[in-house]
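Not every chain is included here, but those present sit where they belong.
Note that the chains take the letters A, B and C in the order they are written out, and that residue 1 is the start of every chain.
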Amino acid sequence: MIQLDNICFSHIANDGTSVPTLQNLDMHIRENEFVSIVGPSGCGKTTLLEIILGLTRQDSGNVRINGATQNQTFGWAGYMSQSDTLLPWRTVLRNVQIGPEIKKIPKTEYEPRINKLIQKVGLTGNETRFPSELSGGMKKRVDLIRTLAFNPEVLLLDEPFGALDAQTRENLQQDLLSLWREEKKTIVFITHDLVEAIMMSDRIFLMGSKPAGIKKIFDIQIPRPRQYHVQFEESFIRLHKHIRQTFESLSGNQS
Amino acid sequence: MTLDQKILWTRISLILFGLGMWEGFCVCGIIDPYFFGQPTSICQDLWSMIIDGSIFFHTWITLFEAMAGFFLGAVFGCVAALILGMSPFWAKVLDPLIMVVYGIPRIALAPLFILWFGLGLASKIVFAFTLVFFLVFFNTFAGLKNMNQGMINTIRVMGAGRRQIMHKVILPGISPWVMAGLKSGMGMSLLGALVGEYIGGNAGLGWMINSAAGLFETNRVFSAIFALALLVMATNAVFNKIERRVLKWRPENINL
Amino acid sequence: WAGDLKKITCAEAVRGFFFLPLYVAMGQNMFQEQGLDVSINSAQGGPLAMQALLSGQVQFCATGHGQVANMWEQGKSTKIVNQMQDKCTFYLVGRPEIKSIAGLKGKMIGCTKIGAETDGVGRYLAAGAGLDPEKDITMLGVGGMSTMASALQNDRVQAVVSWQPLTHRLIKEGKGTLLARLNTMPDSYTHFDSPSYSFSVIQVTDQFIAQNPETVQQFVNAMVKAEQWIGAASMDDIARTVAPFFAGMDFDTIRQSVIEDSGAFTKTGIVTQKGHDTAVAVFTAAKILKKEVPFEAIVDNTFTKNALGQ
C-alpha cells in the first residue's frame, strides 16, 4: 500500500544550512495494516508522515502509494497533525464537517456520522464553541474526529491521544480499533506510549535518532481483539521490555 | 449605564468639549476665525445647506465615489495579492514596480486620468481605487506570508483544490489582515475621491472644499469637513459592525 | 424643451470673479436661449482645465490669456474666441506695515506658484517700482487664496499677488494694505504701460471650431450678451445674478468684489493686439514664454465680431 525506498531528506534551516533528518529509510506498509512508528523525540517521525503524504518532497528515494509514485496527489489519506491545526474561525461542528464539505458530500448524509463522533469523544454540547474556547485535550479530540469524519482509506495520526486522560484515551483507542476493523482502514500511528503501540498495532517501526532510518520492525503477534488486561500478561511485559531496551540502545546518544 | 453607553457619552462629551474650546477661543480672539472658522457660524452654514438640501447631494456624490473606489480597490487588491502570493517568483520581480506605481503622485497623472476617465464620477472612483488597492494589497500579501502552513496542509491533504483551500483556509486566515487593510483603505478611499474632485468637477464635498477654499470661505470649508466627519463616523460604525462579525471567532480582549 | 438643447461642458480654471460673464450667461439663461445646455466644471488651475479641453472631455475652457499662449508654445494650437476681462484683476497686497511696492525690497512676495501668471505680475510690478525682480525680491509659490492668506498672516511672505474676494477682505479687516491695483485704465497704464491686458478668456480647440462653428457661435453669442448685460446692469443686479455660483459667501462680499473688479469688465469681448502683447509680456517676464507668440496664432475674434454684428 505505502512503500518507501531509500528515502533521504534534509531540512533547510532558516540560516540556509541543510540538516539531514532521514537517511536511507525503507518502509513498507501493507493494506489494512495498523502500524505504529516510535522513536525518540525529534528523530523525524512527523517529517516521515509528511513525506508519505506528499506535503514534503524527499531529496532522494521513492514513495509509492498503491504502486503509483507519490506525486503530490492528495485526498487518499487523512492526517491528524501533531500541532494544533483546527481552523480557529470555525466552530467545533464546522471544523469536523470540513472533510465531507471538501468531498462535497450532502449534509444529510454526513450529519448522523458526525453527531455520533462528537458524542463518542464527549464533546456534545460544545458544537458551537470556537477552538479558542476549548481546553487542550478537547482540541485534540476535535482534531481526531475531524480526521475520522473525513473518512479516508488511510489514516496517518501523529500522537492523537497525547493530551488525553487515561480513561478517555482508552475509550478512543477502542473506538479507533473498531473503526479500523469494521471499515478496513490502513492506519499509521505515531505514539510515544509503547503500551499503546503494542496494544494497537500489527507492527511497530522503530526509528533511530537523527539522521534516522527504520532501525527495527516488531511484529506484534498478540491475537485480536486485545483486551485491556493483556498488558498485565507476562508475554506483553516481556515484549514491552524488549522494545524498550532496543529503543534505549539505539538512541543512547539522546538525552 | 452599560459600557457601550459609557463609551458613547464619553465620546460625545469629548466632541462637545472640543467644539466648546474652539468656539471659546474664537470668541476670546485667541484663534482667528478667519483661518479656523467658528463652530457657530459653521453650524449656521451647515444648517443652510441642510435646508436647501445641497449638503446631502454633495455628501452622497462623495460617498458614492469613495465606496465604489473602495470596493473595487478592496476586491482587486485582495485578488492581486492572492495571485502574487501563489507565485513567489513574480511577487519578487514585481515588488519594486508595484511600489513605484504606488509612490507616483496621482496628481501628476491628473491629465492622463482626465484623458482616460473624463471629469465625471469615473475619474474620482479611479483615484480612490488607486489608493485603496495598494493598502489592501500590501496587507493581504503580508497576511499570506503569515499564514499557518499546518492549517493549509491539513485541508490540502483532504484533497481540497486551490479554490477550496483559498475559500476555506486562506481567506478566513488572512481576514484580520485584510480587515486592517480595509480600515486604512476606507479612509483613503475618501481622500482619493476628494482629491479626484479637486482636480475637476462640479459636485461632491471635495469640490465644495476646493471652491470654498479658492474663495477663502473658511466656514464653508469646515462645513464640508463636518459633513465629511459625519460620513466617516457612519461608515466607520458600519465597518466596525462588519469587522466584529467577520472576526467574531477571535478572543475580543487581549490583556497586554 | 431641455431635451432639444445641445449639451456642452465648460471647464473653468478656478471658481472666481474672473469669469463673471460666464456665470451671468448661466444665471440669466442666455445659453438656453442659444440652444445650449451648459454645465461648468471647476478644475484645479488653468493647466488642468486646458488638459480637459485638449483631451476632449470639455468643449470650452475659461482660463487666462497667457496660459493659452503657453499652450501654443508647447505645440497645441487652440483659439481664444471671447474675452471676459481686459484688465488684470490681480492686486498686490502687502502686510499692514508695508506702505509701498518699493518697501518690499528684500522681502518675499507670494504668488500661486513660480511660473504662474501671478508670478509674472509680481515681478512686473516690482520692476515697475524700481526693484530688481531677480535680486531685490523673492517670489514664493504659496498656492491658492486661503494658503496665501495664512502665509501673509504668519509673515511667511510680506506681500501677495491676490485677487477677489481675498483682497477686499484683507483690507477690510486690516490685515493688509493695497499696494497696487491693475484693473482700471490708469492703473494699467501705470504698471503695464498699456490700456489693456487680455486677462480671462474663453478658449476652444481649433478642431472644435472646424467641426462645430455654429456651436461656438452660439456660445459666444451668449457670452457677448452677458458682457453687454453686465455693462448695463447695476452692481447689485450683477451680484444677485452670480450669487448662486458663490454659495456660502455673504452677499456683501460678492457685491463688493464685483464693484472692485468692475473696471476690468470687457466692453466688447474682442481681444486687442495691445491686450495680447501685455499678457505675453507678463508671461515672458515670468519666464513662462520663451518664444514670440503671434496674435493670430491664438486669437480668433470672428465669433465675437459676428455676435456684435460687425
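As a convention for this text, a residue touches a chain if its C-beta (ideal position, glycine included) is under 8 Å from a C-beta of that chain, and two chains touch if they have at least 3 such contacts.
Model, not experiment: these values are computed from the prediction.
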Formula of the full complex in the shown chain labels reads A x2, B x2, C x1
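Going forward, only the chains that are shown with their structure count from here on.
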Chain B and chain C share contacts with none
With centres defined as CA means, the chain nearest the overall centre is B
Rounded to the nearest Å, the gap between Cα centres of chain B and chain C is 36
Chain A and chain B have mean C-alpha positions lying a whole-number Å distance apart equal to 48
Between chain A and chain C, the Cα-mean centres are separated in Å by 83
Listed in rising order, chain C residues that touch 2 or more other chains are none
Given the complex, residues on chain B that touch chain A span 148, 150-151, 153-160, 164, 168-169, 172-173, 175, 249-251
Given the complex, residues on chain A that touch chain B span 50, 53, 55, 74-79, 81, 83-85, 87-90, 98-99, 101-103, 130, 132, 150, 152
Given the complex, residues on chain B that touch chain C span 32, 34-35, 45, 54, 110-111, 114-115, 118-119, 198-202, 207, 210-221, 223
